[in-house]
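First comes the structure, then the notes that go with it.
Here the complex is missing one protein chain, while the rest keep their positions.
The first chain written gets the first letter, and so on, giving A and B; residue counts start at 1 in each chain.
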Amino acid sequence: MRRVAVTGIGVVSPVGTGRKRFWEALLAGTSGIAPVQSFDTSRFKVKLGAEVRDFDPAPWCRRLAPEGVGRASQMAIAAARLALADAGLDPGALEPRRTGVAMGTTSGEPLEVERFDDALLAGGAAAVDDRLAARYPCHRIPGQVAAELGLRGPNVMLPNACAAGNYAVAYARDAVASGRADVMLAGGADAFSRITYTGFARLGAIASDRCAPFDRERTGMVPGEGAGVLVLESVESARARGARIYAVVAGYGLSCDAHHMTASHPEGDGPARAMQQALRDAGLAPADVSYISAHGTGTPTNDRLETLAVKRAFGAVAERVPMSSVKSMLGHTMGAASALEAAVCCLAVADGRVPPTVNYEHPDPECDLDCVPNRARALEVRAAMNNAYAFGGANASVLFTSE
Amino acid sequence: MSGQPDDIRERVKRIIFNVTRIPVEKIGDHAHFREELGLDSLSLLEIGVDLDYEFKLGLDDLEQRLSELPDVDRVVDFVDHRLQERASA
Partner (left out) sequence: MRRRVVVTGAGVVSPLGDSAAALHAALMVGRCALAPSDLVAGSALHAGAIAAFDPQRYLGDANFRPLDRTGQLATVAARLALDDAGLDAAAVGAREVGLVLGTTYGSVRTIAEFDRRGIEVGPLYVKPFDFANSVINAAAGQTAIWHQLRGPSSTVACGAASGVAALALAADMIASGRADVVLAGGVEELSFESLVSFARMGLLRGDGRAPEPFGREPAGFALAEGAALLVLESADHAAARRARALAEVVGHGSAFDPTQAADTTSLAQAVTDAVQLALGAAGRTPDEVRAISAAANGGRIDDAEARGLAAALGAHAVAVPVTAPKGMLGEALGAAGALQAAALLGAMAAGELPGVPAFAARADFALGGARAGSARVDLRLALLDGVALEGTCCALLLARGEGAPS
């Protein structure tokens, strides 16, 4: 099995497009959270969202017409092109059958559902068109990335909601490690929508004022959107062409709570098992982990249970491992979240700095780990763990290490 | 819309039945939703939304209220009170 490296990072995020802007913004504690603009929130008690402002698909969709492609797909295509450029790879020079795409999402293209329903309610069945079949299916996202770039290798959508990006990276790592592919684009994408916002608002999950993970006064999460794509290839291939290696995808762990559709297991069982499995897969011990990118949504329950799970998996070592949540700045970008957070882990390994958890003011005895409060920190990161927990209880942890 | 407690009670229990399939006769007036009827948070929220819609309670803090109403008796009292409030407002 070949060792697999991350050699390119492409992002479209609420704090900026492109790896450099993204990383600088996170290190500076910049927030992408603001009052929602893309639809009317007057009937909601909550107002905040993490939208990608001023995204123009035209520069990125060169083979496909941008208006023929849904928003999540547009952002995925942009992130994919950015990632390849970041890796120093010309799309035209890739071997099509040896290059694949693995993506994750929560809702795919929910704006298509809104469009269908608006038409249906206004004009009945006669008023609806074909787009729920032609555009909405979520596997269109990796498909359109491959169509845009002319790729013929393995192509899959793993729609595992808030953990989907990690699943995609895990899948891609295995594809390269086993020799099924030489290059894999792996990541996640989701588009902001009224549907998603309404759902989280109804659950009472959305923060009233700001996203403050691990803070005692935290009030919830903030829905967001975006896309993150990593380029994965073998370490040998990266070295042979003199590519910069951000990190090695050292291992991963998957588990299922089998407990509740929207709430985590009360003892952090599933998340702890995923972390332990990732460590075993990578041949590492808890003490080897320098940094954890938390799921850290900012809801009272998640952050408390996540802390419990980390302590369960790491034991006494837990209090020495910095664990920050970039959702404090990015909001919860759904299927893109763990892909963007994977990018954070790779950048932390390569750059020797970790981003903060912003909006942290009140220590919470139930969330008493080192959350890197408010200011980024210089830190040698030999191994970074990316944790993600999804609706339906699916958990995924991925470990990134220095070469 | 009748505000009689018995009528309210019957409608509350019917809503709980619709969501949980627990037969109405098995839903005790004092049975604790979580501890005795074994309802999880999502089911309680579903019941809460149905109650709000059925009785037009006009709550904007449903989740908070639900945590203060752990059994049928307290729900009926709350709904009765709320309906009277709204009728006289």
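The definition used in the following text is that contacts are C-beta pairs under 8 Å (C-beta built on N, C-alpha and C of every residue); 3 or more make two chains touch, one makes a residue touch a chain.
Note that the structure is a prediction, hence the values are computed from the model and not measured.
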Neighbouring shown chains of the undisplayed chain, as defined at the top: A, B
Among A:R202, A:R216, A:R312 or A:R353, the residue in touch with the chain that has been omitted: A:R202
Residue among A:L27, A:A78 or A:A146 that touches the chain left out of view: A:A146
Option from A:P66, A:P96 or A:P373 whose C-beta touches the chain left out: A:P96
Interface residues of chain B (partner: the chain not displayed): 18-22, 42-43, 45-46, 49, 52-53, 59-60, 62
Residues from chain A at the interface with the omitted partner, ascending: 43-44, 96-97, 100-101, 105-108, 110, 113-114, 116-118, 120-121, 125, 128-134, 136-140, 143-144, 146-147, 149-161, 167, 171, 174, 178, 180, 194-195, 198-203, 254-262, 270, 273, 277, 390-394
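Just so it is clear, only the chains that are shown with their structure count from here on.
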Separation of chain A from chain B, taking each centre as the mean of its C-alpha atoms, in whole Å: 39
Chain A - residues contacting chain B, complex: 45, 202-204, 260-263
Chain A-facing residues of chain B, complex: 40-42, 45, 49, 60, 62-63
